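Heads up, one of the protein chains got dropped from this complex, but the rest are sitting where they should.
And now, chain A:
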Amino acid sequence: MTFRLAAPAAAMLAAALATAAPAPAQDLHFPSLSYRTGPFGAGGIPFADGYSDYLTLMNERDGGIGGVPIRQTECETAYNTEKGVECYEAIKGDSPLILQPLSTGITYQLIPRVTADGIPLHTMGYGRTSAKNGAVFSHIFNYPANYWDGASIAIKHLLDINGGDLSGKKIALVYHNSAYGKEPIRTLEELSEKHGYALSLLPVDSPGQEQKSQWLQIRRDKPDYVLMWGWGVMNPVAIQEAANIRFPMENFIGVWWSGSENDVLPAGAGAHGYKSLAMHGTGMDYPVYADMKQYVIDAGKAAGAGDQVGSVLYSRGMYAAMLAVEAARKAQEIHGTAEITPAMMRDGMEALEITEERMAEIGLPNFGPAFAVSCENHGGPGRGLVQQWDATAKQWNLITDWIESDLEVIDALVAEDSAAYAAEAGITPGCN
């Protein structure tokens, strides 16, 4: 009797389980956690437009990725951590292949969630730096470079222009008083011990519209160089204040989040000579834009008004989408199916290899660094460029070749911080 009841029950259970198993994807879901409104919208819009336009190009020109169309959805976070988490909760059940929140605050909140839910998170040049260690952060990727790479690249550039010697120099860090702005401090402190410069720290409260105190202090202390970790309105105000006190602009270097047109244009001619780090090329001198124009912009399918195309943050959004698409291709290749799941996408990201040949095929030659991702290294090569603003031509010019970060210092810090996180979160580090 018991057996006779148990058999159909088991059959029903098996049928139910089969029904509950994820259905094959009919499309590839690429959500965008964007911010087009609020105080940081001016930076969020071009990034979101670049991200969306590249994915639209894939659909319009190639019919998607591997023949499967891309489905784009967008959720407005307003650069607000709580809203970002709400967006995540709303879309996590819809097989999002990859998340890119463009916010360090949101990233920190999502790290445990995406890890538990098996959804990959890509924080390109932002987020938790030690996520570079894939043995601890299995679902978090921050290639091609992170904040600590940025700090080191800035110092290496200063070493280059000072004949390799920074001893006795004074360097001030003007930073957004938040988790984001504080990220480079430890690295800069370590590097100051190594290279013998004196570091002073000048925090600016968000949003950063009033910075008179900080710049009066800089005027008094006369540092040789000022580094900036800013975002939003903090950047143009800082550049204007630097121009006001006649700080030599060529000695003022921002991280890549302080190096868009939005940051320098308000200061007009005063911003001439300002430098910033870059993790990719910019401008429209890349073959991909011919297709972008034909299939997306002229076809009226662009996400924005089209006036941001080729700008720094548009290029960054496009680069982020390009890396996501390449990871999806890799996932399709290694799993032998075009209809990939978030878990497969994670595998694709971990096996991603970007070569200069592939970049040229895509239409972005010399746009970004060549690199390969592995379980041990989710952060890529940690290379960056330095660009300088020409206020007359209103354009950024790259003034260096790729600069490698000081991995001897960075990797030790990554190992230390990721080990602390692993202990705190109860994670046993390891690569399969």
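Just so it is clear, contacts are C-beta pairs under 8 Å (C-beta built on N, C-alpha and C of every residue); 3 or more make two chains touch, one makes a residue touch a chain; residues count from 1.
Here is the rule we go by: contacts and distances are computed from a predicted model.
Peer 1: Among "Chemotaxis protein CheW", "Carbon-phosphorus lyase complex subunit PhnI", "Peptidoglycan D,D-transpeptidase MrdA" or "Branched-chain amino acid ABC transporter permease", go ahead and choose the protein name stored in UniProt for the chain not displayed.
Peer 2: According to UniProt, the chain not displayed is called "Branched-chain amino acid ABC transporter permease".
Peer 1: Where the complex has a chain not shown, which of A:26, A:209, A:374 or A:397 is the residue touching it?
Peer 2: Hidden-chain contact among the options goes to A:209.
Peer 1: For the chain that got dropped from the picture, name the residues of chain A it touches.
Peer 2: 36-42, 45-46, 177, 201-205, 207, 209-210, 212-213, 216-217, 219-220, 232-233, 236-237, 240, 243-246, 262, 265-266, 268, 270, 300, 305, 307-308
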